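One structure is given here, and the rest of the page talks about it.
Note that one protein chain is taken out, while the other chains of the complex remain in position.
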Amino acid sequence: MSARPSEVDRRVRALQWAIAALAVVFIGGIVTWIAHLIRTAWRLGDVPSASIGISIVAIPVFLVLLGVIVSVFWGLLRDGGSR
Amino acid sequence: MAVPDATLERDAALFAPIARTGRGFYLTVAVLGLAILWGAIAYWTQFNEGLGVTGLQQPVSWGFYVTNFVFFIGISHAGTLISAILRLSRAEWRRPITRMAEVITVMVLFIGAGQILVDLGRPDRLFNVIRYGRYQSPLLWDATSISAYLTASMFYLYLPLIPDIAILRDRLGKRRFLYSVLAMGWTGTERQHRILNRAIAIMAVLVIPIAVSVHTVVSFVFSMTIQPAWHSSIFGPYFVAGAIFSGIAALIVAMAIVRRIYHLQAYLKPIHFRYLGHLLLVMTLLWFYLTFAEYLTGYYGNEPEEMKVFWSKFTGPFWPTFWAMLALNFVVPMAFLVNLRNHAVGKTVVASVAVVLGMWLERFNIVVPTLSNPRLPFPVTHYWPTWVEWGETAGSFGLFILLYVLFVKFFPIISIWEIQEGREAGLKDVEERLRTYLPDDTTPEPAHGRARVTT
Partner (left out) sequence: MALWGMVIDLDRCTGCQACVMACKAENNVPAVGAKEAARGRTISWMHVLVEESEERTRFLPRPCFQCDDPPCTKVCPVYATYRNPEGIVAQIYARCIGCRFCMAGCPYNAKYFNWRSYQQEAPGQNPDVSVRPKGVVEKCTFCHHRLQKARDRVRAERRELAPGDYVTACAEACPTRAITFGDLSDAGSDVAKLAKSPRAFRVGEELGTKPKVIYLSETEAHGRA
């Protein structure tokens, strides 16, 4: 186990954090999209109840998914040791 | 610490597809490539000339593509239900199966969602769904639900894959960079195992209601209209049951093929096929029960519009697809699945192939007959798919199988670490569990003045 992370190790690390960030952006994007649809329905008065009803279920589900994957990535990557 | 070498030797067969690439692989890819090419040419033709190159028409404006959409999304229930439910019920026999099932789910969801894209008259305007989506429309419920399911099942595939990727990183010798990145710094410590197991447990619970919601909202695309034979409250449960049904069948077929091609008979044993075969039999009966309830209700009510569709399936233009569906979904599975004592693998595979075909026909029988029987007296029409629709179907299957084959090439299709965990901890865990089921040991109290049992 090298004391100083090698060039390869650093690149691996960077990509791993990038993947984690991608997951956050992806799910964050979906949640933002759902909120956008609620806002549009509200502005147009087009059955906003449907948007709100669905988002009450959908947004928490996506947030839980986000929480799970972030906790795993954080827990694993925080350790160091990209080997 | 990584896995001891002796254990890895034992499971060398699980590394073989990743370590070596034979001629068979290239041949398979070539054949699949041809199917995909046919599909690509078909879609290119359609993209240029319009949906007119299909057999679709007034009033049958939905046909093969929507059938394929429902079918492929249905197959996606293979992964969740088997993997999640078996994991949660701590069924040890799930160990060689879960990864295979989870891969089916992820790959087939892409293909399923792609069917909708293929069906659009203006695929260039796909982003309108994102910019102007309306949540009153079941298609948006689909979009949300399938996004959730795709996300959840990708995580659910990836998380238990991490320790295996770490094994590949440390032992395989090639593609080290790829596996290093994807292994997320896994070293197999106690702490890491705890994090991972907790996440997998949460995902296993979460993925089940998501999966149920997916096929329910797919069914709502039909049942939220007021068309005869569509507007029925049974559709939600019917589609979910049908999805699990076709999913188990697809899984059995995949298992049999993988077992044969990669010589994994030691891991995928007749008992696995037998247990899945029993589940498939239960689903056959459930599917038949729901189908019977639906048609009896329609027949007894005798509403003219419903009966038009009813008779068109029973004796009219759709009788071949309807009766074939019944034979393939009920008669064949019943015949082959009731006694799995011998030839479990062969029998379950025959039944499963029949079910996969039968369930495709079931989706077709839902989509097309209703549209072919409009309420108003329009002239009679017949829907015949063209080479474009056949090509798109072939290409979709080809692409799905290709994605699967590529996965098997890069990652272990049977979870190495979970097999090892089963050997090391499984037996002990199960024995302890069984002990808790049995009555507790108590020493009987001496009976003072109470009735004495004479021996």
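Going by the order they are written in, the chains are A and B; count residues from 1 in each one.
In the analysis below, a residue touches a chain if its C-beta (ideal position, glycine included) is under 8 Å from a C-beta of that chain, and two chains touch if they have at least 3 such contacts.
Since we're looking at a predicted model, the values are computed, not measured.
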Touch criterion as defined above, residue of B:Ala12, B:Ala30 or B:Leu376 at the omitted chain: B:Leu376
Any idea which of B:Arg90, B:Arg125, B:Arg175 or B:Lys409 touches the chain not displayed? B:Arg125
Of B:Thr21, B:Asn197, B:Thr225 or B:Asn339, which sits in contact with the chain we cannot see? B:Thr225
In the full complex, chain B touches the hidden chain through residues 49-52, 55-62, 116, 119-123, 125-126, 128-129, 132-134, 136-140, 143, 221, 224-227, 371, 374-378, 381
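Just so it is clear, only the chains that are shown with their structure count from here on.
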Chain A and chain B have mean C-alpha positions lying a whole-number Å distance apart equal to 26
Spell out the part of chain A that touches chain B in their complex, as residue ranges. 8, 12, 15-16, 19, 26-27, 30, 33-34, 37-38, 40-41, 46-47, 50-51, 53-55, 58, 61-62, 64-65, 68-69, 71-73, 75-77, 79-83
Residue ranges of chain B in contact with chain A within the complex: 130, 132-136, 140-141, 144-145, 147-148, 151-152, 155, 159, 162, 169-170, 177, 180-187, 189, 191-192, 195-196, 199, 202-203, 206, 210
